[in-house]
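Apart from one protein chain that is not included, each protein chain of the complex appears where it belongs.
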Amino acid sequence: MEDKTIEITELAQMVDGEVIGDGSLTIRGFAPLDTAGPGEISFLVKAKSAELLEDSAAAAFLVGREFEASGWTLIRVDNPYLAAAIIQNYFLAEPFVAQGIHKTAVVGPDCTIDEQISIAPLVVIGARVRIGARVRIDGGAVIGDDVSIGEDCWIKANVSIEHGCELGARVIIHPGTVIGSDGYGYATDKLGCHVKRPQLGIVRIDDDVEIGANSTVDRATFGVTWIKAGTKIDNLVQVAHNVVVGENSLLVAQVGISGSTILGRNVVFGGQAGAAGHQTIGDRTMVAGKSAVHGDVGPDSRLSGVPAIDGQRWFKAATLFGKLPELARDLRRMKKELARLTASDQAGSDKV
Amino acid sequence: MEDKTIEITELAQMVDGEVIGDGSLTIRGFAPLDTAGPGEISFLVKAKSAELLEDSAAAAFLVGREFEASGWTLIRVDNPYLAAAIIQNYFLAEPFVAQGIHKTAVVGPDCTIDEQISIAPLVVIGARVRIGARVRIDGGAVIGDDVSIGEDCWIKANVSIEHGCELGARVIIHPGTVIGSDGYGYATDKLGCHVKRPQLGIVRIDDDVEIGANSTVDRATFGVTWIKAGTKIDNLVQVAHNVVVGENSLLVAQVGISGSTILGRNVVFGGQAGAAGHQTIGDRTMVAGKSAVHGDVGPDSRLSGVPAIDGQRWFKAATLFGKLPELARDLRRMKKELARLTASDQAGSDKV
Partner (left out) sequence: MEDKTIEITELAQMVDGEVIGDGSLTIRGFAPLDTAGPGEISFLVKAKSAELLEDSAAAAFLVGREFEASGWTLIRVDNPYLAAAIIQNYFLAEPFVAQGIHKTAVVGPDCTIDEQISIAPLVVIGARVRIGARVRIDGGAVIGDDVSIGEDCWIKANVSIEHGCELGARVIIHPGTVIGSDGYGYATDKLGCHVKRPQLGIVRIDDDVEIGANSTVDRATFGVTWIKAGTKIDNLVQVAHNVVVGENSLLVAQVGISGSTILGRNVVFGGQAGAAGHQTIGDRTMVAGKSAVHGDVGPDSRLSGVPAIDGQRWFKAATLFGKLPELARDLRRMKKELARLTASDQAGSDKV
């Protein structure tokens, strides 16, 4: 790996940080607290005291703006977690080394493939595929006819991208994921047989999207299933036909979004959550893991449960759920007591 | 694509429809309302007025039996959605063009493969595999020893079919799906170690089944895991060993059916639903998304929840769930008031 030794003041500039301590220090890498060595910078996410620094051999630390400690070289930043990611990426970034197209890869006719490219062994590329500069395609991936892949994408092992799908720049797709499989659409006849509706659309994936392993994104019936720029999708996630996922959204593992549902930007679905079809979910809405959204949802909502309701309300209700046996017992007792009182009251009235 | 211009009266016959308007019209294709052009037919699923037709350039429309509008050429049918699928499939159907076996595909010994076939690059086919006419196998698929694949099947990219499994005719399997992986079966010893039970059965998939992307169907311990004719399975669905899924059933994305459970015909499981093992689920039963079926279920049931109960009851209960905080508060107040009344009643009695 290239030597990237750099002055700490330069690092601080990358992350809008303020150097406390020895500004002449040079840094050669990033590592977590427990493994960092001399010359490396590390980070403290939440800790407010210097205690954790004692056992670390790191030369300097990314810390929050409020962090106070003397005797250490620090870079104070608004968000040490973010700053750490930025600095770590700086140290790890390496120039793209084009390996070309491996001789066992099979490339169809009329493709337009940049020369700066690495296509691994046993990749299948269909006809009329366009592939931009610095794209890497790993072993066993299968790219269908008329697919277009933008610059700096990384398509990993055994990924399948079906015909006609379009990827922007810097898209990362992890192993085993399927892009552009047919949407699940049938019309059912009087006998209960299901007639397949042709799925003629595509999947469009915009810049800087990352999709985890063994996820599936179905092509649209007509038009596009659309993952917008900056969205990050985890493993084993299902995105159905004609779904739109807005910019910078997060779909955690095993989430399922049903057909034609529209997610706004910066929407978050926790693990194993789902959304019914033909819904609209507003910007920045967060859906807790395991929840199921039915019905349209405005922006900035916090939802939990099946069906999903306001998260705070759900939390209170979920706490009471476990107390249902006691609530039911109280109810039974009160019912009995109430019947007694009513009888007594009746007797009293009669007496009067 | 072949020119399939056809008179509208012939189209109407295909779908048991009645032509209203210009019966001499010829139609050359199908498209949705907003993109249809001259010579194309489109459809209206639910709308009862002609309003939506105004903006469409389609030459004719599939509409419901009740639909009234003058000035348009219509085909009135019972189910426009179904009719649209049938007509669209008519226009899109193309004769199979056999590409043969690509030279980079690896075919084992003693296979029986029809000559009318398209086997893509880098496909692996084991020994003694039987493949019928007009089968298409896409890049990277791996077909195990002794597998049998009926006529007109389409096995897509990176699918794995393990040894001995049997597919009927017209089966479609989307990318990444695994057929015939070992069932999850262990016997546990006194020390808590799990001894693998050999999984010696197969998977049998009948005619006209379609299975989505990255789904898994395990082989039986003994005998067969069986997907019956006409069933449609979505993406990321798990079908465990010895499960039987009846004819024309629908398993939506991320459903899981546990071992040895038997589903009747036309059963529907909504997305992310599940069934415990060794259950029997009757014909036409519908299980809502996210639900979990425990226990045998009769035919024509509508189920929701975890564990699944009658759907209407569940819906009422789920609505009340969110009101548990208010219910609990009412209960506390009433308890207090009741205690007061009881004391007052006691005092009254004492007085008397």
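Every chain is named by a letter (A and B) in the order it is written, and numbering of its residues begins at 1.
The rule we apply is simple: a contact is a pair of C-beta atoms (placed from the backbone, for glycine too) under 8 Å apart; a residue touches a chain by one contact, two chains touch by 3 or more.
Source: prediction; values computed, not measured.
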Query raised in the report: Just one of A:Gly126, A:Gly176 or A:Gly201 touches the chain that is missing; which is it?
Result: A:Gly176
Requested in this report: Specify the residue from the set B:Ala50, B:Ala98, B:Ala133 or B:Ala276 that touches the hidden chain.
Outcome: B:Ala276
Report summary line: Touch assignment to the omitted chain, from B:Gln13, B:Thr35, B:Gln99 or B:Ser344, lands on B:Ser344
**Report entry** Footprint left on chain A by the chain that the document does not show
**Finding:** 31-32, 35, 78-79, 81-82, 84-86, 88-89, 92, 102, 104, 120-122, 138-140, 156-158, 172, 174-176, 210, 212-214, 230, 232, 234-236, 248, 250, 252-254, 265-266, 271-272, 284, 289-290, 306, 318, 321-325, 327-328, 331, 334-335, 338, 341-342, 345, 348-349
**Report entry** Hidden partner chain, residues of chain B it touches
**Finding:** 104, 106, 122, 124, 140-142, 144, 158, 160, 162, 176-178, 181-182, 184, 186-190, 192-198, 214-216, 218, 222, 236, 238, 240, 254, 256, 258, 272, 274, 276, 292, 305-307, 309, 313-314, 316-317, 320-321, 323, 327, 330-331, 334, 337-338, 341, 344-345, 348, 351
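The working rule: only the chains that are shown with their structure count from here on.
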Report summary line: Whole-Å distance, C-alpha centre of chain A to that of chain B, is 26
